[in-house]
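To keep things clear, I will list the structure first and then write my remarks on it.
Left out: one protein chain. Kept in place: all the others.
Now for chain A:
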Amino acid sequence: MLDFPRWKVVSIWLTIIALVALAIPSLIPQRITDSWGFNPPRINLGLDLAGGSYLLLEADVKEVAANRIEAMREQVQTEMRRQKPRIEIGDISTRGGRLSFLLRDPSQVDAARERLLAITGGGVGLTGQREWDLQVVDTSRIVLTPTQAGLTQAVDTAMGDATEVVRRRIDELGTREPTIVRQGSNRIVVQVPGLQNPQALKDLLGKTAKLEFKLVDESASPQQLASGQAPAGSQILPYPTNPAGIPVIAVKRSAILTGDQLTDARQEFSQQTNEPQVAITFDSQGGRKFARVTTENVNKPFAIILDNQVISAPNINEPIIGGRAQISGSFTTESANALAIALRSGKLPVTLKVVEESTVGPDLGAESIRAGTLASAVAVALVVAFMLVTYGRFGVYSNLAVIINVFVIVGVLALIGGTLTLPGIAGFVLTIGTAVDNNVLINERIREERRRGRSVIQSVELGYTEASRTIFEANITHAISGIIMFLLGSGPVKGFAVVLLIGIASSVFTAVLFTRMLTAQWLRRNKPKTITI
């Protein structure tokens, strides 16, 4: 047990040196490491220490499902019309979370089924489950029901896209080092250090930014507008700033263009009125289509619709052929800028709601760091002094282990890109306390064996063997609760668990290997007849 071959000694020292070296960049100010020419791993400070905003966004799964059925409805309609022979369908309903429609000619059931199988997709994932269930009811009614697997995949895709859009929008704000992570099936965590007023951010993320251009249906009667019953092929949308006085307007269902066909959007000022507006540029295909439709519909109004609300309905005075257009409405410079950013970054496939939010001011964060550092330093000093007066030389070895532990925790945390939170500092202080426990177990065992009259070598050897078993068992149980905390905890609890787990691992390593090595080398060199412990 006290035999330490050279390779073992060398590898223990190398491990320690490497881990301590990893800790160094986190312990010196950033402006010094910046001049090194490379980016060493550093500990990230959590928002409770750095100050900043945390938002938990949640997507409405029901909305994803509804959008998906709506999209399927459009797809079915085109598919039935596109191929020859045309299949006439009617009585389309999307109620009850499924799509159902009637075939005018029941003899076309098989043909319809074939076309539907092609567009409702093959299997999902490895299990090969279908995305939609297809049923024929009463020989002429077809019902498409989304399967759970298909829906799960749709939510997953939508969330993936939404995370990307959120990232682009936040990047546009120019904040430093935001963290944007998906959480669970339908949530996104956004953390922006240093951000003090998350209002702008929330305004930006709250917008779906689904932009559509549609022709206004001028045939709608005032009665229809009032009752909300649109003529066939049209829909009634809210239009709060309608100069006609009523806050709604009827527009054609099919869009001329959507925001997907944009290449750019900028905030600018109108040359006539000097009011803020948003200038948009279409891609070449969208530009051509816009030119064609505006040529065909000169002197008719079209509606610019954002998130299912009409923001303006200008008249087409002349064909718009340059592939550029302006959106004007009652914008402020900020709101026009926010809209431009939202349009540039693409539309969110699903609406996101803020379900949890917290913001920490920079003063509180700085104070917490100061207090945490001071408390840690005092804790280490007290523990070191106490160990020294209790165990003498063995206390010195234990203290070396404790101090190495401090560096190892910082180093590993930096290496895995962990985040130090306020509870993390508490975990840190607690780990200093428990790291000592392993050494206490060993030292007390050596004392005991000496009291039983064993020789120095025997006592030390037995002390380490016996205590190692106890250390192993005690730390495994401790780690079990740490792992559970890590898996189930959120935010601060997770930060605490990470520090705790690293601390457990490193304290076991330093106690059973490092201090044993130091003790063994000292015993071999000095061959003491008696030891003070």
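We take it that contacts are C-beta pairs under 8 Å (C-beta built on N, C-alpha and C of every residue); 3 or more make two chains touch, one makes a residue touch a chain; residues count from 1.
Everything that follows uses one rule, which is that contacts and distances are computed from a predicted model.
K.L.:
One chain of this complex is missing from the view, so tell me which of "ABC-2 type transport system permease protein", "Response regulator receiver and ANTAR domain protein", "Protein-export membrane protein SecF" or "Helix-turn-helix domain-containing protein" is its UniProt name.
P.N.:
So, among "ABC-2 type transport system permease protein", "Response regulator receiver and ANTAR domain protein", "Protein-export membrane protein SecF" or "Helix-turn-helix domain-containing protein", the name matching the hidden chain's UniProt entry is "Protein-export membrane protein SecF".
K.L.:
In the full complex, which of A:S254, A:S270 or A:T465 touches the chain missing from this view?
P.N.:
In the complete complex, the chain left out is touched by residue A:T465.
K.L.:
Of A:A279, A:V293, A:L343 or A:A426, which residue touches the hidden chain?
P.N.:
Among A:A279, A:V293, A:L343 or A:A426, only A:A426 touches the chain that is not shown.
K.L.:
Of the listed residues A:S93, A:T157, A:S185 or A:Q199, which contacts the missing chain in the full complex?
P.N.:
Of the candidates A:S93, A:T157, A:S185 or A:Q199, A:Q199 is in touch with the missing chain.
K.L.:
For chain A, enumerate the residues touching the unshown chain of the complex.
P.N.:
1-3, 48, 54, 56, 199, 202, 206, 353-361, 363-364, 367-368, 370-372, 374-376, 378-379, 382-383, 386-387, 389-392, 422-423, 425-427, 429-430, 432-434, 436-437, 440-441, 444, 447-448, 451, 455, 457-458, 461-462, 465-466, 469-470, 473-478, 480-482, 484-485, 488-493, 496-497, 500, 524, 527, 532-533
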